[in-house]
Structure formats: structure tokens, C-alpha cells
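The other protein chains are all here in position, but one chain of the complex has been omitted.
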Amino acid sequence: MIKVGIIGATGYAGAEIVRLLMGHKDAEIVWYGSRSFIDKKYSDVYRNMFEIVEDKCLDDNMEELASKVDVIFTATPQGLCASLVNEDILKKVKIIDLSADFRLKDVSVYEEWYKIEHKAPQFIDEAVYGLCEINRDKIKDARIVANPGCYTTCSILTAYPLVKEGLIDPNTLIVDALSGVSGAGRGAKIANLYCEVNESAKPYGVANHRHTPEIEEQLGYAAGEEIRINFTPHLAPMNRGILATEYATLVKKDGKLPTAAEVRAAYDKYYKNEKFVRVLPDGEYPETRWVETSNYVDIGFKIDERTGRIIMMGALDNLVKGAAGQAVQNMNILFGLKESEGLEIVPCFP
Amino acid sequence: MIKVGIIGATGYAGAEIVRLLMGHKDAEIVWYGSRSFIDKKYSDVYRNMFEIVEDKCLDDNMEELASKVDVIFTATPQGLCASLVNEDILKKVKIIDLSADFRLKDVSVYEEWYKIEHKAPQFIDEAVYGLCEINRDKIKDARIVANPGCYTTCSILTAYPLVKEGLIDPNTLIVDALSGVSGAGRGAKIANLYCEVNESAKPYGVANHRHTPEIEEQLGYAAGEEIRINFTPHLAPMNRGILATEYATLVKKDGKLPTAAEVRAAYDKYYKNEKFVRVLPDGEYPETRWVETSNYVDIGFKIDERTGRIIMMGALDNLVKGAAGQAVQNMNILFGLKESEGLEIVPCFP
Amino acid sequence: MIKVGIIGATGYAGAEIVRLLMGHKDAEIVWYGSRSFIDKKYSDVYRNMFEIVEDKCLDDNMEELASKVDVIFTATPQGLCASLVNEDILKKVKIIDLSADFRLKDVSVYEEWYKIEHKAPQFIDEAVYGLCEINRDKIKDARIVANPGCYTTCSILTAYPLVKEGLIDPNTLIVDALSGVSGAGRGAKIANLYCEVNESAKPYGVANHRHTPEIEEQLGYAAGEEIRINFTPHLAPMNRGILATEYATLVKKDGKLPTAAEVRAAYDKYYKNEKFVRVLPDGEYPETRWVETSNYVDIGFKIDERTGRIIMMGALDNLVKGAAGQAVQNMNILFGLKESEGLEIVPCFP
Partner (left out) sequence: MIKVGIIGATGYAGAEIVRLLMGHKDAEIVWYGSRSFIDKKYSDVYRNMFEIVEDKCLDDNMEELASKVDVIFTATPQGLCASLVNEDILKKVKIIDLSADFRLKDVSVYEEWYKIEHKAPQFIDEAVYGLCEINRDKIKDARIVANPGCYTTCSILTAYPLVKEGLIDPNTLIVDALSGVSGAGRGAKIANLYCEVNESAKPYGVANHRHTPEIEEQLGYAAGEEIRINFTPHLAPMNRGILATEYATLVKKDGKLPTAAEVRAAYDKYYKNEKFVRVLPDGEYPETRWVETSNYVDIGFKIDERTGRIIMMGALDNLVKGAAGQAVQNMNILFGLKESEGLEIVPCFP
């Protein structure tokens, strides 16, 4: 039985790790870290856990934690994980960091987009970007897994095969995405009050959202070159879900656009055996309702011959495949468990 | 492995049975009945089931079905189950009927409230009202289980111990309840369009909703007398959830109202060992978000000494404990399985 | 042109006064008081007012304000209005207080339910309870109008004629009500975050909500005696709207229940000429969507002969008739304007 500690167990992502691990047969949570609620029963913070979780919340002491658990999930604001981790800790325990601290390989890019100093740059190199379907082999032996962002998981998986196979020009890529409100976290902010968000949609972080360089770096690896894209997130009035609609110019071969069959073949090449990636039939597009509460990513596409562009669309649950689910998937890979253990959840509808 | 057939597999309740049984290790669905979608792939109707369910929808042939399965769930409009069932079928197969056909013992009450003739009154007597926590022992040997309504499960379980123990006057009982929209089913009606329901709340079926006699009959058994109550359902803009707020006059003993401790003791007497009934701490009241997607019923109460009344409150997920979850729980009882098999779902929040 | 000052202009109720007065031809706002946003442009706080309101927010100085305006609306937390008002101010200006400070005639009841000391009890007697349809004549000459609460306006107007005419026993009255989330105000609290409220319904303030004594006092006047009722508010996931479902035992005459026609006659007696009270046809019940953004109260009722009770139902928009709209209606009465000026808004649907 793998012993799990969570730092930041009372945020939405942390709470989703708890939900998922309650159904995981090889892992048990032994540390519910939450600086805001130390000594409070976890189920007093999340009443859904009443009579399910009996533990109290504990402090965020990573040193102590490292000696008690096999893996630590950090579901905390940017900067915290980097400020706590050290070589001693990494000798004892695996870390799956849900923040952005170890996602970007270039520390100057991190510091420019996040506006904070990186406190543990010495570990950036060894950290593995935990996009399971792409980096599975490297994740196995990592000490630090940088769990990808919600928008990025969706954006990258949706475009990856076409970038990798050279079917689209990656520098024409435009990612227009929307998210449910749980992505904004559980902080008490006026902007996230029910009446402010309900019955409205809005763009935010236009041309400067922090997931931009993450998408660029990862798709850049696929393209074999540095790329620049546009990414615009929007907030939509729903609890969960990321929907990414992506545009790119198709690369012609012998003066002809790729066919739908060729595009599908590219997707199949990478995802045919991936349990959690579902490429929809032609003419079907993803909807967030069909993946809710589950670890699936649904993908669809449409070629527009009039403009020579392809529209690629992906949907996932931001708290599952976009955060806690992928984190558990990474844990399963790290410990040699069945990769889908604890994640075989049928999407709940309606 | 228990073989399951579902008649009405493409309504919301039927689809929820499918979702739950996907996670049940001792049952497999071999018949997805849906007259509206015969020969269509089930996952073309419910895209969340893509790459999970590969079966096509079949007709509603109960005779044929009876020879192929161990248990039939009928998640269909009132009248259908009664019109199909017969002695031959019942010799071969257990029936768990999610409609109202076998819930009321008095056929004239059924015909008065439902405005249809009952086609199989000969089976009413033997049918067992499938409120698991109350009728567990009778359910075990039943051939027909009448799965309770969503409002009724919530309303009865919330008041049952106090009625049974004589702490409240059952004829003063007023049940004011609200439901999410999935309770209205998947029919294409203007009244259930998004824009008609969203941002609004309304009462309906005032003083004539069909769940009224069901509550009266069951609580009447607990009271040991016929009772008359008021029940008012409301529609609230959310997908799932029943919240029942119930008022009754407390019965004084020696001129004194029962104490909160006495009320709690009554709840404990019946629910202390019930996994799916959670009586909340004093001062805490149920909220539908804390039970969503799960089989739990949460209950709270408050004594108002100023008026001598008690306010009892219950919450459940109408599609789970209020329909499909309880149906699966009944199946588990019928077949001697662990009662919570397939139902150990942690409520999903947010 | 009546000069208006608002203290608390950046809360939801204050902002609704602004919205309504933008369409009022005899009033202009000259003071947008908001301690939290002093010197900030009002339209930077509420972007809907961009290019409509050019003013900046000012402090809450009631003395200074009194010399500049004809009427002050206080849309502030309990206690503030009472702490600011004095005889000098009242000699210069009318006050319409949207808080509870002057609603209850018995200061000890106020202090018991609100848990604060009343700072200006000397003005309680002269303050007029601003329920326009009932107290119109007294409001005309008032210096302080105590604008009723949202739940109370709905609860009282729905039951008033039947209490007044002796058709129901007022001590059997149970008010079960629900509110949209804007009633909780614009404070940054976790409990009111989108994801906490969305897809959920909950009771709160059970048996101790502060609107209880307000309903009791006003309906007590109608009954000609002190009464005790039950009132349970609920939160529903929508921006606006109050729906009150009220139960009471009908008073028999000569052993017979009142008829629907008699009940309707009672409603007609008080509301036939009331523009903002709409008593719906038999068999029709109010829904919050039909009054949204408007000053209407819709009322319906149903007699249940089985139990001898009547179910009365009322719906209004909590920010309009439940707060700002009624406040403007009171202003119109105070200044001898057409009572519906600025309020002839057709409910906006969907």
C-alpha cells in the first residue's frame, strides 16, 4: 500500500486527489496537509467526506512528511513546492507537483511569466513533465513529476499528433479555450462569487496567460523547433471542464491539403491504445459534459478546405485529467501500478 | 456474474443504472432496452459511454429478456411495467421497477392519482416497497421490488424515525421539497428547455403530486395509522439533487418537548449502522452538493421551541439514492451481494 | 428634480438603486457613497455602467450628504444607518433605510435577533415600515422609511389578505422560502463562490433567520394579535428571485372550509388595484422567472381539502421589489410622484 501525503489538501485540486484516492486500492492518504485548516477535521471542510474521511488537517511540513510517505502531492500555489524541496527529501520520497514550479525547463521563462524567483532551479533539469501519454517512459524513473496545467494538458494533447507528424504549421497555432470556474480555485475573491460568474462569459489573461509558454515548450519539442502561439483562456459559468478549440494552417503536400483520413491516422498513431484519449468519429466534436468527473480527454477535428486550416477541439475535466486525475495517473506510473487504477471512472452525466 | 437487462436504458435513470453498473464487479448488463433507439449504439446516445459501452440498444421485449437475464430494471413511464409483467416472467427473473406501478398497495389510490388503469393488480400484494434501509428483510425474497420515488425516498427517510418513535404528530407533517431538473426526465418539452428552467424556481403539482400518497402510505405504516400530509415539490435550476424540508409538531411528554438529544437518539436507533444515511452534527443541515453522484442521504434537524415544531431536512441525489442507486442497492440485497457493491462512490464536489 | 444620495452604492442593492434611477425622470443621483471604493469611478466597479455613470465613489458622510440631497438611501449592513442618523439630519432629508435598523418596533427584539445594540432607538417609533401596498398612507409623511427585507416583502404580501380577513389561523403559518444568491451580497466569502453555490440547494438560518420577527410583527398587526410562525430560507443556484411557499390551516365557517372564490375575493379586496401585485389565475403558481428585473410580486394559491390547509405562493425579484425597487417606490410616495415612476419595467425573460 502506497502511503500518500498531500500538501494543499483543501483546495479544489487537493480535494479531488482525495476523492480519487478513496477509490484507489493500492494507495492510502496518511497526511492531509492544509495550513489554513490545521487541526480541523477534513470532513468539516468538505462535508461530502463526512463519515468517509476521519482525519484532521495537518501542517505543510515537507521534511516530516517525507519520512512518513512514499509520495507527496503538492497542490499549492506556484513557488511553494520549489521553496520546500531539497535533496534530502528527494532521497526519501517522490514528488508530484501540481503547481507550475517544475514545468518549464528555462528558469528565466518561469520567472518572466510567473514574476517570482525560482527557489530550486537545481532540480528543474531532472524534473519530468508529467503528460502521461507523451512522457510515460521518462516519468517512471523521475523523482519530481511536474504535473501539467489543465489548459495545457488539453491544448497539447489535442494538437500533439499533428504537430509531431508535421501536418500543421505550429507557428500558426491559435488556442482558444474556456474553463469552468473550479479552475480559479477556492480563494474568497469577489471575481469568483456566484453572481459575478453566473450568466456570463469572459476572456482573461489575453496574450499573457502563464500556460502559454508551457504549451509552446512542449509542442516545440514535438515540432523540433521553438514555436510561438496564441492562447486565450475564457471563463464559462460551469463548475468543471476545459474546452480547447485550436486553429492551425495545414501543411500542403504536393499542393494538396491532408485528408481527414490522414489526420485521423496521425491521431491513431499516438492515441489508438491510450485508454484516456478518445478521438471521436468524424463530424463529432467534444463537449465537456461527456468527460465530467472522469480522466478522459475527448478530441475531434474538422478540416476547412475554404481556408486551408484545421480546427482541432479537445475537452477534459480540469480537476481530473487537468489536475488530480493526471497526478494519480503519474503516481501509478511512478510506482509500477496499473496506470488506470483509481481512474476507471465513467463520466457522470447529467 | 449477475446478468442484467434494462428496459428504458436511455432515460436519465436508466443511464444512471448503466453508469453505476459499469463499476459493479458482480453484474454485467446484457440488454440495453430502448424503444426509441433500437439498433443505435448506446454510446451514440450517451457520448460519455464512448469506448466504454459497445452494445446497441434493443427493444423492450420482457418475455425474451426474462430468459436471458437474472434481473430486469424497468426505468420506464408508469404503466409499462405492469402491462408487461406476468407469472411466467416472474418465475424466471427478478424485477426492480423504477416506476410507480407497484409502490402503492391500494390499487384504487394508484388509479386515482395516476389516472391510468393498473394492468397487473394481482402482483401488487407480493411486491415489496424497496426502501432498503426500512424493508431490507422483505426485499431479500421479493420477485418484484417497487423502487421508491426520488422525493419519497428523501421525504420518508428524513421523517421515519420520528414518526416511528412517536416524537412527532404525523398529521401535522408538511414536506416542502425541491428537485434538480433531471427528475423531469429526458423528454423534449418546452418547459424543460434550458432557458425556461435556468435562473428560476417554481412550485408544481401543488396538493396533487403523485408522490404524496406514497409518502402517506409508508409513513402511515410507521405511525400505525392512516395519515394525511402536505407535500409540495419545486423545481430548482440544477441538474441533480433533492432537498426536503419537513415540518411537524413535536409531541410533548409530561408537558415538555423532546430534546435534541432524544431526537438524535431516534435517528441513531434506525440509522447508526446504515452506511448510506448520514445524520449530520447538530447545527448542520444537508446541502445537495455534498451527496451529488453518490448514494448517500444526508439528514439534519432543528427544534424550534418557539413554535413547538421540528424542522427535519434531508438531501440526496435524485438519480442515485432517489432512483438508480437504490435500484442497484435493491439488486445487491436480492442476490445476497454486499449491499454497497458498486455504490461506494464518494460524492463528487464541486 | 429630486436629488438622491446613496450610502452603500456598490453593494448589489445599491447598484440596483442606481440601475433603476437611471430610468427615473424625476430623480438624479448626486452622491455615490462607497467606503470601499472612495475616489474610484463607479463604472470601474460596475462595468455595466461604463459611459452611463461618470461619477466617482464618495465617503459615507451622512451629515454632509444631508445638506446636498433630498433623500438618502442606506443600502448598508445592519447598524450603520442607526449609528449615523440624528435629528439634524432628519430635519433636512428623508431617509430610506434598506437595512433592518428601523423595521422592528420593539428594540429588544431587534437586539436579540441581530445581536447588536441599537444606536438610535429614539427614532424607531416614528419610522414607517415601507411595505408600500399596506402602509402607503403612513409612508407619505415619514422621515424614516424602513424598507422591508426581501423574504419579508414576499412572505407578508402573499399571506396578508388571508390573515387580515381571518381566513387562516396565523399561528399555523409556515413559510418555506428560497432565494437567489444576490441576496447574500457582494462580500468575498468562500460560501458564496460560484462552485460552492452552483448545482446545490441548502437551507440556512433554520428557526433563527432574522426575517422571522419582521414577518411576525407585520402579520401580527394584520391578525390583531401576536403570532409565532416558522420561516425557513433556502439558497438556490440563481442570481435573483425569492419564492415563498406558505402553509396555513384554513379557518372553517359553519364547519366548512373557505372556497377558492372566497380566498380570491380576499386577495382582490387588497390587491385589485395594485399595479405591482399580480394574483395569478386559478391553477397557476408563481415562478421567479416571470418577475425577474421587475417590481412585480406574483401570487398564487391552492386549497388542499384533504388536509384543510391552504398553500399560498409568492415570487418577486429580491433586488427589485425585495430591495431597490420598493425603495424607489417608497421615494415616489414620499415625494408625491407617480408611484410607479422608474419602475414600469417589463420582466425580462429569459
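Each chain gets a letter, A, B and C, in the order it is written, and its residues are counted from 1.
In the analysis below, a residue touches a chain if its C-beta (ideal position, glycine included) is under 8 Å from a C-beta of that chain, and two chains touch if they have at least 3 such contacts.
All of these numbers come straight from a predicted model, not from anything done at the bench.
Touched by the hidden chain within the whole complex are the displayed chains A, B, C. The chain not shown here is touched by just one of B:S99, B:N135, B:T153 or B:S182, and that residue is B:S182.
Of A:V145, A:A184 or A:L243, it is A:L243 that touches the chain left out of the display.
Touch with the chain omitted from the figure is made, among A:N192, A:Q218, A:T288 or A:N330, by A:T288. Panel shows subunit C; residues 12, 15, 19, 22-23, 46-52, 182, 199, 239-240, 278, 280, 284, 287, 289-294, 298, 344-350 of it touch the chain omitted from the view. In the full complex, subunit B touches the hidden chain at residues 12, 181-182, 186, 188-190, 192-199, 237-239. Against the chain not displayed here, subunit A makes contact via residues 171, 174, 176, 178, 180, 195-196, 198-204, 206-207, 228-230, 232, 234, 236-241, 243, 245, 247, 285-289, 292, 302-304, 306-307, 309, 311, 313, 350.
Please note the rule applied: only the chains that are shown with their structure count from here on.
Centre-to-centre separation between subunit A and subunit B, using Cα means, comes to 37 Å. In subunit A, 12, 182, 199, 239 are the positions where the chain touches two or more neighbouring chains simultaneously.
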